[in-house]
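Entry: chain A
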Amino acid sequence: MNFGRLLLTAAVALAPAVAVADVTLVVPQLDEPRTLSPDPAADTGAYAATSNIYSHLVVMDWGVVAGTPAYGDLAESWDISEDGSVYTFHLHPDAKWHDGEPLTSEDVKFTFDRIREKKYPYSAFLSGVKTIETPDDDTVVITLDKPNMAFVPMMAQAAGWTGKIYPKHIWESEEGFDTGPAVNNPIGSGPFKFVRWDKGVAVELEANEDYFRGPPKIDRLIFRPMPDANVARAEFDAGQFPHLPYDYAPPLAEAPALEADPSITVTYTPSHYSRDIQLNTQREPLNNLKVREAIATGIDREMISILGFSGTWKPAMHANVDTQTQWINRDVSFPEYDKEKAEAMLDEAGYPRGDGGWRFALSVTGPSYSDCRAINEVLVQQLRDIGIDAKLEAFDQSTWYQRMQQRNFDISCYFTRYGPDPDAYREHFGTGGQRNFMGYSNPEFDELGARAVTLTNVDERKKLYAEMQAMLVRDMPYINLVNEQKMSLSRAGWAGFPLMESGYNKSVTWFGYYAVTPPAE
Partner candidate 1 sequence: MTPILELAALRMVYDTGTGLLARLAGRSAPAVVAVDDVNLRLAPGSTLALVGESGSGKTTTGRIATLQERPTGGAVFYGGREVTDLKGAALKTYRRDVQMIFQNPYEALDPRLTVGQSLAEPLELHLKQSAAERRALVLATLEAVELPPAAAFAASYPANLSGGQLQRIAIARALITRPKVVIADEPVSMLDVSIRSGVMNLMLDLQRQMGVSYLYITHDLAVARYMSDRIAVMYLGAVMEEGPTETLVAHAGHPYTRLLISAVPDRHASGRRDRIRLKSDPASQGKVPSGCRFHPRCPLSQPVCATTPPPVVELAPGHSAACHFAPAVARDGLAAVHA
Partner candidate 2 sequence: MRLLRYVFYRVLQIVPVALIVVVINFLLIHLAPGDVSILLAGEDANPEFMATIRERYGLDEPFLQQLWSYLVTILSGDFGQSYRTGEPVIGLIMERVPATLLLAGSSLAVAAILGTAIGTAIARRPGSFLDTAITTLSIALFSIPVFWLGLMLILFFAVRLQLLPSSGMITIGGPRDGLGHILDILWHMVLPVAALATVWLGQYVRLARVSVSEVLAESYVTTGRAIGYPERTIMTRFGLRNALLPLVTVLGLELGLLLTGAVLTETVFAWPGLGRLIYEAILARDTPIIMGAFVIMSFTVMIASLVTDILYAALDPRVRL
């Protein structure tokens, strides 16, 4: 008999007077937040909690794979001018701050202005904004300097991390979003209100009964930093929390057993991400295209899929993922695995096997996600098989990210995003793109990307994006490996988690728990 259950039974037996018990949802997350103000800097630990505390202008969740590129959060709806350069957002009239103040268009303008002024990460998605106007409390008019078809989808997709709307009356007097008492005592307008943050233990939120979409079904939402997947898994098994996010997905080899368990719901969610490797094209010898091609030829994706993902993540041969049926160019592919050929290419590139059979040494790194770790393990072995003295280098998430930004790496596992709008290519591969750590710079590519985003005709856009994909395969700053497919677990009866279809378009963001419903009594 499980002791916890015993306790619970005892508690229930002893307390019949308590009418309805609070519904508490505990969610594990990998990292501890640095702060609870996520806009000023990358802070992987802060996104989940703040996405439930703050609201956003427009948002997106995993429903994107079902075809919805973006939907409104604070914005009930929006109009786009004919030429695609003026966006008029109509805000939800009932939206209120947690301190009771009404939320107005001024708050949106204030937040966006400051983001642009301080060059916070979200400013990348506001770069084409010419003016922000607030004709009335519920209307925000954003004028772009040129048409941008990706404007709303990209804002929506980035809102999962940053682009929170901050209350003007709290922050106006502060220098930036990283100073003042509200940094770690956030006042938002989202479905949950901040209660407390026990450092190292948990961030605790409670239901916002005045939420403009109606109160959530969860009374208490707790985020527990838990760097260790085993622990998270054990706690899930022990019934400590009903949902095991994909970050903690157990080894895929366990899937059959889990699926057979009636008390567990296994959810697979394809995504618009791939797993790939970014190559630092500014470092010897990866600056040599021949070397990159040889590496691409030396990689056995099938083996990666089998060893890393029990064959469930399909190899990705093109410069896109399978969910992006509309945009994917299946005519250009990365080279097929051919070990001998890869070796020959390296010989040709001027890197014959030397001392100890090694051609050259390089390090392989990646984020701390278990899928990247698995890929790297296999990858290192495959690289070593073709005579590259590859070594693993592991860092925690934020350190890894810093090093990527500093372009202090050789090869890194990465997760390129191809949706919700194909304009994402520019972010990854455009010169100076936010996620272009490879140092890839191709003016032709940049030019095509810039043009494609302004086109309102879908077929024309498609053609340009096909061309861009061909360039990526040709220049090979990155090598696509496998299609991502999220696996997450939940206890039977629970619904509305962001990866579940029941959560699509309702959960608010990738990290949103607004749509979650507990099992019926």
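Inclusion criterion for the candidates: all candidates are chains of the complex that A comes from, given by their letters.
Everything that follows uses one rule, which is that contacts are C-beta pairs under 8 Å (C-beta built on N, C-alpha and C of every residue); 3 or more make two chains touch, one makes a residue touch a chain; residues count from 1.
Computed from a predicted structure; not experimentally measured.
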Of the candidates 1 or 2, the one touching chain A in this complex is 2
Give every residue of chain A touching candidate 2 within the complex, in rising order. 2-4, 7-8, 10-11, 24, 26, 31-35, 41, 45, 199-201, 222, 224, 226-228, 230-231, 234-235, 237-238, 240-241, 368, 395-396, 398-399, 402-403, 405-406
